[in-house]
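I have placed the structure first, in the form of structure tokens, so that the comments after it can refer back to it.
Then we have chain A:
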Amino acid sequence: MTAHVRNAADAGASVLSVRNISKAFGGIKAVDDVSFDVNSGEILGLIGPNGSGKSTLFNCILGQLKPDQGEVRVNGQSVAGKRACDLNKLGVGRTFQMLQVFPQMTVLENIILAGQEHQGTMFTRLFGPSDAGLTEEAAKLIDFFRLGHLRDELAGSLSYGQQKLLDAAMAFMAGPSLVLLDEPAGGVNLTMLENLKERLVAFNRERGSTFVVIEHNMDFVMSLCTRILVLAGGRIIAEGTPAEIRSNPEVIEAYLGG
Partner candidate 1 sequence: MNSRNLILVLVGIAALIAAPLGQGNYVIYVLCSWLIFSIAAMGLNLTLGYAGQVSLAQAAFMGIGAYTTALLTMAGVHWIFAAPAAMVLCFVIGLVLGYPALRVQHHFLAFVTLAFSTLTFLVLRNEEWLTGGSLGLVGIMRPKFLGFDTMPQLHFYYFTLAVFVLVALLFWGLVHSPWGRAFKALRENPIRANSLGVDIRRMTLLAFAIGSALGGLAGALAAPLVQFIDPPAFSLMHSLKILLMVVVGGSGYFFGPILGAGLVIVMPEFLRFTEGYYLMIYAAMVLVLMIVCPTGLIGLGRKFASQFKGRSVRGDLKEGAKL
Partner candidate 2 sequence: MNRRHVFALAASALLLSVSAPAFAQETVKIANISELSGPGATSGVNWRDGAAMAIEEINAGGGILGKQVQLSQYDSQSDAQTSRAMVQKAIDEGAFALLGTVYSGSTIVNMLVAQQAGIPQMTGSEAPKITQLGNPYIFRTSFGAQKSMPKIAAYLQDEMKVTKVAVAWVNTEFGKGGHDAFVAEMKERGIEIVADVPSENAQADFAADVVKLKGSGAEAIFVYLTEEESARFLREARKQGISVPLVGETTLIGQKVIDLAGEASNGALGHVSLTPDAPVPAVQEMAKKFEEKYKYRADHNAIKGYIGAYAIKYATEAVGELDSQKVAEKLHGLTLKAAENPGILIDISWDETGEVSRESYLVEVKDGKQTVKATLPAN
């Protein structure tokens, strides 16, 4: 069984380490020598104006782009050359900017799918139980995200906000040590947003999960994250708690001055 509750002794250890990452596209440096660490249990916000290199950095971390130099390690292992599924097996969960659920499968099936590849072997997945022994655990997670009443509905028939919750829940199913959330607030209305934030915070507290969040919505980031990195022109220009960032003149300059 996958342990959702991480060992308390791990708290504070580096889950993600980014070292001197640079990436240029045709002479323009999208990411320029960026380094930072994310410790266990943290919710790290990654913000910056459009074109500041957030997405490029994100893709480098996820192994989708090969950085020109530098290295990304998750739990001490390099992500270089890893496919998305390998990275997931390494303990990295993620969501996408655009909503990504499986509309023709039920909520329960969506969640089971998100966990099943971490259970047993190819062989047991073919000849073992059809839910890979995950129904109970999946139901718990669904309840946690307050989708219990929709368990057997097709994911495609859910409202946008509910799908967004499901989307996030899937990223957590396999008990990842690190979850990367790409603009989780995008397109979500205010009430839904509160709900989503509240659940994410609760999850972080109860299970000690580590998040990295890219987000434009300042209020959302400020109230969710424990630490924030500000990216501008491919470099980290500020780092600190939400309160520090809010009052940092360089950040204000980057956003307003451009």
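One rule holds in what follows: a contact is a pair of C-beta atoms (placed from the backbone, for glycine too) under 8 Å apart; a residue touches a chain by one contact, two chains touch by 3 or more; residues count from 1.
Basis for inclusion: all candidates are chains of the complex that A comes from, given by their letters.
As the structure is a prediction and not an experimental result, all values here were calculated from the model.
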Candidate from 1 or 2 that touches chain A, complex-wide: 1
List of chain A residues in touch with candidate 1 within their complex: 83-85, 88-89, 93-94, 96, 100-105, 109, 112-114, 116-119, 125-128, 130-132, 146, 149-150, 153-154, 157-159, 161-162, 170, 173-174, 191-192, 195
